[in-house]
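In this view, the complex is presented without one of its protein chains, the others remaining in place.
On to chain A.
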Amino acid sequence: MAIHVGSPPLEGTSKARTVALTVNGEGVELRIEPRVSLLDALREHLGLTGTKKGCDQGTCGACTVWSDGRRVLSCLTLAVAGEGHEITTVEGLQDGGELHPMQAAFIAHDAFQCGYCTPGQLMSAVALLEEGRAADDEIAEWMSGNICRCAAYPNIRDAIREVRDAAGGE
């Protein structure tokens, strides 16, 4: 069942339209302007602030989410363009209360400091394994769309390798 999430300030403006999204398996309807990015729809209208805004220009990767399992930059995606796609955010990584193995590995390997890039790193790291790009000499290159200003990169690579090896392969 679709949940209606109101955005009170825009309710009365003529420019707002209804956008139906599927986020983390749940259908939601938003009244938003067409110019609202998927990132701002998630953060400002759905309360899903796990997805971060670092640059709003497609350069830092902090806003990485999945659209039908593919990683996309939600700051460069309009929310209306998300209609008809399965959007997954960091809040959708957990299975019930259980951390995803990649989340647990990030904690175990101290793969973050300030934590602001972490949701984007996690979405890329999990997708990387799905994409089959997790060979030792591939990880650094295929994780390079996600800036970590604290520079936890070596630890991020360790975490990804551990999850890859536990899953039995590259």
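Please note the rule applied: a contact is a pair of C-beta atoms (placed from the backbone, for glycine too) under 8 Å apart; a residue touches a chain by one contact, two chains touch by 3 or more; residues count from 1.
Everything that follows uses one rule, which is that contacts and distances are computed from a predicted model.
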Per UniProt, the name of the complex member that is left out, chosen from "Biotin carboxyl carrier protein", "ArsR family transcriptional regulator", "Putrescine transport system permease protein" or "Xanthine dehydrogenase YagR molybdenum-binding subunit": "Xanthine dehydrogenase YagR molybdenum-binding subunit"
Residue touching the undisplayed chain, where the options are A:90, A:129 or A:163: A:90
Residue of A:72, A:87, A:117 or A:163 touching the missing chain in the full complex: A:117
Residues in chain A touching the chain absent from view: 7, 9-10, 13, 15, 33, 35-36, 40, 43-44, 47-57, 59-60, 62, 89-91, 93-94, 99, 103-104, 106-108, 110, 112-119, 122, 139-141, 143-157
